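With one protein chain held back, the other chains of the complex are shown just where they sit.
First chain written, first letter: the chains are A, B and C, and each begins at residue 1.
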């Protein structure tokens, strides 16, 4: 269990006053303790550790309750970043099934002398520590909603401009409490974005029409507070990066994936695909046990958890389109987009 | 372990003399003992059990040594088919990871009054029982090569016309002997198709350029002989069905999958996709541990076998293109197409 | 899913009128379809298939929802037994973790000319088919209670004489409904044995003091009704076999295992252990996450189900005492003996 001090990230610090360009750099790992690629980038001066606001990545654990690779990577990153290590929001999802590749994307807020041009904007914030009994409750919803609102404000993102909200929540110690934590996180994002107006806890897992199609929520035992990262294209930010996102109707929604590519103005060729800086996918096995009318076996497999099934399938689909396994695929999309579906988003350097 | 008598299938029986049309029907299952959909089709007269020559399917086991779902389904099909149950070639692959759906395709040779028009042709044959020490050796290669040649002759398919050769081999009792059995099967197909001219056992797993890009080989403990099914489009056969196949360069080769669709003259829309009758994919995790330059974790995962990883990823990719999880995806593509890649094939009713 | 006709077993048939000796024979398997050892015993005349009343065994699946090895073995046994195949009660538990060995024990009621001497008695019965919505409810409790009472009556076993009640229940299609089915089975046995006097469904999983320390309940998708087997030593039965059983306080209760051996008058040496004919164990991971004060990880392991953990541990303990891996170890002991513990029983030919 990692503890952290609440820090200046997203607290209206001067970091956000004039610097208005988002940097996104992606790094691979040999194992969850390997932060050598980021270390080299810092040494070369490519990244200023003082300006890192978020790290989003996939580690090679099982992504379930007993996945300690997320905490191991965070501990390793903090050792590397030293005094800057407590600032960033860390969002890691375990499970690199199939063609998925362990990696992390480092988000920084950089100096810019250019005028705002609708570029990628980022806002991050933390809630206070949650008490165990608050996980998966209205209390968590409220805390997350406030944190999302705060991050939007710092990033000068309107509700309409937001493309993608990532929430990482403390997960309790069972797969069920991990799911509850995701649901409360999704409701929190939905409330902040105006997508969900009123709710009760009894809606959780039941009123599936109450959803946030721009939210992606992970949970894990390695944190004690909720961590929030909000992304969108903002008139106030500059630089070459843009984000696009689309809901996925189901786990086979190739059109949504191709649509995101098109939204970014990119073709599916090597030259254009090299402009992609990050891809995020959220999805879930259809609870009715069917995909496009045919029975799937994800929910009844006693050997391989449903989350591992769906991540492997989504990784195969989205990885095939982008030609790259460095995709943040996270299972458990309850109330995050259509039931049985999810969300796909990508960040690229546009032409 | 299922024992069977060598029967008339592929033995130059009169079945092949004048009947020159292939039927392909796909059925779902509630579990590996559920053959009710085929039973209903037989009752309705849609399928004549006397004319079934092959059944190809996916069951929901782990696809590894201790996967008994394949044998269970075969036992159930034989109970249903009664005196006709020993004739067909049965090719089952375990493992319906991700969006894959348990199903089986029944291939029959039907009467036709039409002239041959380059339609889907099928030939099936069996080898004799292999002795355990023959699995994965030159002896198996020779037996498979002869069986493939026999099936081609019966189906009046030239080497060039063959699109897809499916071999099911007895698998020994370890993952290693299962792999060896696949390799010897691939070499057998390659020899019969003229793709592999000379070879030694020391080439197995080593000379990866010796390959059969039209072969798909599975192995399993539930059979004692090799079973062969050869498919192609033949001038001597009639009917609306056609097959197309392409090698896959790697596990992300979306172009190959889209190419097969194009080869069949189909668009990726609901109307055209409804014409698809069967999809077959063969692939493997890249042995070098990388896909398109990025590290994958399929080969070092102690909890989830590499075969389960690759099937889930390929199912996600190919299922997304066809909008259907009823895909015969089989892992273990050693010497079957490019290393780290594989093969994709589809059968459809063309316009 | 296997369907069966309700048959004469336990229906007060003449089988029970004068024949008063229990036969127990144990057989190994190469795989879940291998019934050759029983076939040989029938051919030799060792076992009369007409007198088989129950088969209790372990198959090598995962013992969870998608374990089809149980159904596969039942289908294979029925093929072998032909017209006698619908009579016996079949109780199979999947999962032969660690030193456990796939096997089944065949129970028969045999002719005897001797006077009753307190020997092993067996009674079997079936409930009607359960509707899916009845699984895990008061309805199932009542049906099981009636079936246990009926089996006791047929076997002329008083409540005090009963040592072991095995219930196999239909399991629904999730691990949760499988657990519910076990609980309702345990309450049914407890009601019949007078151990549980009143109950409500809200007691399930909660009032853990309501328990039947002589009940062992499995559930699985392969059956549609509850099957009951009651064992005890009865003044009305003759022969050399006796049964003993003890509750296990926790998963480390070596004293209980040694106690059962002592109850049977046996020493832990090769000669005495060769007299053992069957061993049955039921247990569960402690829900509080601790065994004798130290944290266990059975309930938080995302790769290996808790049932597989506990069966492996109990198999190691009990197998070590009996020097034999042919033990019916079944996980999921909710309300069957002490919470976190379970039950151990053995049948032996006494001196």
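Basically, a residue touches a chain if its C-beta (ideal position, glycine included) is under 8 Å from a C-beta of that chain, and two chains touch if they have at least 3 such contacts.
As the structure is a prediction and not an experimental result, all values here were calculated from the model.
Taking the full assembly into account, the omitted chain touches A, B, C.
Of the listed residues C:44, C:83, C:197 or C:295, the one in contact with the hidden chain in the full complex is C:295.
Of the candidate positions A:31, A:86 or A:110, contact with the hidden chain is made by A:31. The chain not shown here is touched by just one of C:195, C:222 or C:303, and that residue is C:303. Shown as candidates are B:140, B:305 or B:330; the residue that touches the absent chain is B:305. In the full complex, chain B touches the hidden chain at residues 62-67, 173-175, 297, 299-303, 305. Taking the complete complex into account, residues 1-2, 30-34, 60-61, 66, 68-69, 71-72, 75-76, 79, 221, 303-304 of chain A touch the chain not shown. Residues 28-30, 60, 62, 96-103, 251-254, 257, 268, 291-292, 294-298, 301, 303-304, 308-310, 312-317, 319-321, 323-326 are the ones on chain C that touch the missing chain.
We take it that only the chains that are shown with their structure count from here on.
Annotation: the chain B:chain C pair of sequence copies touches via predominantly the same residues, more than half of the used numbers being shared. Chain A maps onto chain B through a rotation of 180°, based on Cα atoms and reported in steps of 5. The central chain of the assembly on a C-alpha centroid basis is B. The centroid of the Cα atoms in chain A and the matching centroid in chain C are 48 Å apart. The mean-CA centres of chain B and chain C are about 41 angstrom from one another, to the nearest whole unit. Residue numbers of chain C whose C-beta contacts span two or more other chains: 66, 303.
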